[in-house]
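Data block below; observations after.
A single protein chain has been omitted from the complex, and every remaining protein chain is retained in its original position.
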């Protein structure tokens, strides 16, 4: 039988808190989704004035980072025309998202969930997702 | 120009907290979504061990209660075969949800958002959604 | 070669005007869609405070009434469990709408388009759709 490690809701809320603190500091209202290790959503917040389109994008960045076990930014680089992964962004009913801002969360070597952020540029989204994970790791020490 | 009132994220989190407290008391792990007055999601939590199918259902109960301006339970009663509203549950790309547990949130006479709960029976979901709104109204006094 | 008669945009706007006048008189804010004889939309209005879910429903009532060449109310009656048409509401990517409020517009014996109304009860929607067509026929005399 497999034994799976998965973020709890309590842990997901710490990740959300980390994302919101960083986004507030950057003055960019963000949507943040936390997914479990299968990509299913555990928790989500949309900050006041964040873009409506970012609801879907944040959820699907989190889905992709966990379910494909890789940061969405990496796919942005390898899924361009001429490379063998081109086209992956239309798979999974177009839920496969190749814009930076989705990052897996690890416990040791195991992926236990993910953070997906949308609302700013891809670089800003990535920064906030990383900050959420740093904040979480700091609290878990 | 129309002037619209909408739940803030801070208010949405109070609603979530009210739902989680009631669900914990009932020992039924729930998914709860809070939507704005147009049905777009503001915040969401899935309690540990809640059903995966409830993620979608909670989100769409919240969508329906806000966007159709009516509790989803009401539609369950009027959308049966032989009644004129039969068939409404497949509209809006099947996001129109007619199972109890989605309730609009009012500010005076204006709908400012909604709560959608899924995880137990329809009656349990409805109880948790109502408890969330009572908790919110208690805090806002 | 077939020769097809189709509502013009100018005629569609008269139908919209008729719907809005009746809805205002009834004090029920409505969404109204006008489709051509193939079910493709020509014009649409959402009155202030009308339900968001009614955007999709009005468009698809108009689609159904024109494309299936029959009032949506008729399908409500024949598409119930136990009757041979049961299930038709999930066809056409669930765009086939079986709630009253979608009515074909005729020019002589030819269907030239349709009106789809959503926002009140099915009976209210039907009343507004009929009023739109009466208004149009009155103007066209």
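In order of appearance the chains are A, B and C, and numbering begins at 1 in each one.
As a working rule, a residue touches a chain if its C-beta (ideal position, glycine included) is under 8 Å from a C-beta of that chain, and two chains touch if they have at least 3 such contacts.
What you see is a predicted model; the values in this text were computed from it and never measured.
J.: For the chain left off this view, which of C:14, C:28 or C:55 is in contact with it?
T.: Once the missing chain is taken into account, the touching residue is C:55.
J.: Touch as defined at the start, partner being the missing chain; which of B:7, B:34, B:117 or B:132 qualifies?
T.: For the chain that is not drawn, the touching residue is B:7.
J.: Looking beyond the chains shown, say which of A:40, A:60, A:114 or A:127 touches the absent one.
T.: Of the candidates A:40, A:60, A:114 or A:127, A:60 is in touch with the missing chain.
J.: Which listed residue, A:15, A:98, A:111 or A:129, touches the chain dropped from view?
T.: A:98
J.: For subunit C, enumerate the residues touching the unshown chain of the complex.
T.: 8-9, 12-13, 40-48, 52, 55
J.: Take the complete complex as the reference. Which residues in subunit B touch the chain that isn't displayed?
T.: 1-8, 11, 36, 38, 40, 93, 107, 112
J.: Would you write out the residues of subunit A that touch the absent chain, in ascending order?
T.: Interface residues of subunit A facing the absent chain: 48, 51-54, 56-57, 60, 73, 76, 79-81, 89-90, 94, 97-100, 121-123.
Definition applied: only the chains that are shown with their structure count from here on.
J.: Starting from the Cα centroid of subunit A, hunt down the chain whose centroid lies farthest away.
T.: C
J.: Roughly how far is subunit B from subunit C, going centre to centre by Cα mean, in whole Å?
T.: 29
J.: Could you state the distance in Å from the CA-based centre of subunit A to that of subunit B?
T.: Taking the mean C-alpha position of each chain, the two centres sit 25 Å apart.
J.: Provide the list of subunit B residues touching at least two other chains, using ranges where the numbers run on.
T.: none
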